[in-house]
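Before I ask anything, let me first share the structure, which is written out below as structure tokens.
Only a portion of the chains appears, each positioned as in the full assembly.
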Amino acid sequence: VTEAAVSDPVPSWSGVPYLTASELEHLYSVEEFEPLAKERMTPTAYGFIAGWAGSGATTQANRAAFWRHVLLPRVLVNVETIDPVTTVLGNPISLPVMFAPSGYQRLAHPHGEMATARASVEVGTTMILSTSANTSIEDIGAVARNPWYQLYWLTDEELNREMVQRAESAGFRAIALTVDATAPLWRENEMRNPAEIPPGVLSVNTYDRAVKIAPNLTWKTLDRLRSWTKMAIVLKGVVTAEDARIAVDNGVEGLIVSNHGGRALDWAITSMDALPEVVEAVDGRLEVYMDGGVRRGTDVLKALALGARAVLIGRPVLWGIGTGGEAGIVRMMALIRGELTSVMGLCGAPTVAQISRDMVARRQDVVA
Amino acid sequence: VTEAAVSDPVPSWSGVPYLTASELEHLYSVEEFEPLAKERMTPTAYGFIAGWAGSGATTQANRAAFWRHVLLPRVLVNVETIDPVTTVLGNPISLPVMFAPSGYQRLAHPHGEMATARASVEVGTTMILSTSANTSIEDIGAVARNPWYQLYWLTDEELNREMVQRAESAGFRAIALTVDATAPLWRENEMRNPAEIPPGVLSVNTYDRAVKIAPNLTWKTLDRLRSWTKMAIVLKGVVTAEDARIAVDNGVEGLIVSNHGGRALDWAITSMDALPEVVEAVDGRLEVYMDGGVRRGTDVLKALALGARAVLIGRPVLWGIGTGGEAGIVRMMALIRGELTSVMGLCGAPTVAQISRDMVARRQDVVA
């Protein structure tokens, strides 16, 4: 898919037409997108995207963790101008919500990552391209603004190096190295119903090579990665203070507190529960992001109050694209932005810098 | 609607007749009113009144917060005379339950605020008139006893001043300045189904002016308000100890611990959870009220035990008026009074002054 072609209408995988821009205007919450996207993809594609590891406990818990946090608004603050703009790794984003890496986006919509990239520019945020993308590093680099590249460290070391250097050449700003999925995963649903990959939907940046995630990735491997690139290195999947401190000692630029959306380790601690101690451990020496279960503007505010610099959303991007392509993501993000702006104002934090730790409490902290 | 006209029977918005006084006698709990009122108004009016911000979490949590509090009754106290009479801002009310401000009461019943005002007199409590009322300040002032005026600080500063001074002239006792809704709200239901306002149902005290809530209301603005009136100033929507202390320092006379019934900030701390620390912070230097989720006599007792001088009820007034007009509110209040009187006696607190902090415990305080 080239950039130009993305503008053309395209039939969905199921034949059900995608929503038009004006139809998208009648959606008012992120959760409305999922069933609409489901109708427009194949059952196994939906199963793959919605899926999880083991019993699904981590995925459910990620969402529920937000429900255990409440907001304590401050009043009588001037909120004439409310703007969620911020920066990540020094680059501006129009709101603290980035696009998480997810592979095989053409399963969600034929335009795949290209539509996502265009939407990221329209929205003004950072897209993280997956190692398993169906679109080339160079095509995304030509469109996206300050994108990051998610790296699965593969057993083919030369391929790792190639991907990193292609990303740097294409204008990517950071490598998001996934560290929470180096062992074999246990996904019962996928064992029962393996995803069917349509002809032509390829992991284009790796497909002509034997691809296997390397199980021997360690802290020492980071030195090798560092030697290949000047891009920032961000570790995706750190949830303990201990590992966060080691990351600081290794000169990493950022951490994504994440449990892989519940797709890797079943019964993992939720990102919201892990976030505070990671933030405390790094003590401002690097940037901390989080993902897992973010669906509303209030979720974003809660995560930022706990110390995240920004959050990532994964499945919502795919529900957006699967409902209406690029325009679907743009609408989905407009809703998150709209609610985030509202609640920042209502909490007395018209800028991201004014969001403070005491604006959020866990329910069990709230004691008479 | 003039006062006289309120006595006349009137058809409901839906055509379903309002309950008569004798039919109302067969209602025994506040929660029975809501479905009856719903049948008698338009769907969008019901949606507007019952509605909430975002996911509705705050509204639900307000109610659930009462369920986390239990009562510890004292025994062998003489309860021959049980009387919940008290005062607010020095003015007597027959029970510690005031009528919260809510706009557009004619959507609930054609007699609107006038029926509410008459009911407040019959019940012997204080009514707070909304900035968005469908009845004039002067008409209410002529009927209600010691009413308060709820003020949305508008961008039209002259209009603010006019409303305040009209209220003072009409005999209002306090300005309840809403401080928890100065940013744009995010109400998905209203975006989906905007409330239809019938012809002639007007925000009569503001309608001929460009009306917009001012986003730049701050603590400094209070000085201007203070300079316009000798009425007490009460801030509605404070939920933190920090803001409570600033309010004391600013010479405010009262605070309403409130999250706007869940209609402003989604996932806000509940009023019951916020109440104790606000009460502790003000340490008796001003009066503290609360609203949000009060539906039963036990709720009132719990809130008073945590330090509230009185509570406010909002939607129940509209369900009362929507079920049977003035008589509907009177019946609804008789039920709250009946249960409150019973439970004050059963707790060994026949007067409001005898309700003490140790009569209420959060479940998690209750440990063997």
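Chains: A and B, in written order; residue numbering restarts at 1 for each.
By definition in this document, a contact is a pair of C-beta atoms (placed from the backbone, for glycine too) under 8 Å apart; a residue touches a chain by one contact, two chains touch by 3 or more.
Just so it is clear, the model here is predicted, and its values are computed rather than measured.
The complex is a homo-oligomer: 2 chains are shown here, and the full assembly described by the structure file contains 4 identical copies.
Note that in this section only the chains that are shown with their structure count from here on.
One copy, subunit A, sits rotated relative to the other, subunit B; on C-alpha atoms the angle is 90 degrees to the nearest 5.
Taking each chain's centre as the mean of its C-alpha atoms, subunit A lies 42 Å from subunit B. Against subunit B, in their complex, subunit A makes its touches with residues 26, 28-29, 66-67, 69-80, 82, 296-298, 302, 338-339, 341-347, 350, 358, 361, 364, 366-368. Subunit B makes touch with subunit A in their complex at residues 53-55, 57, 61, 179-186, 188, 191-192, 215-219, 221-222, 235, 237-240, 242-243, 246, 264-270, 273-276, 306, 360, 362, 364-365.
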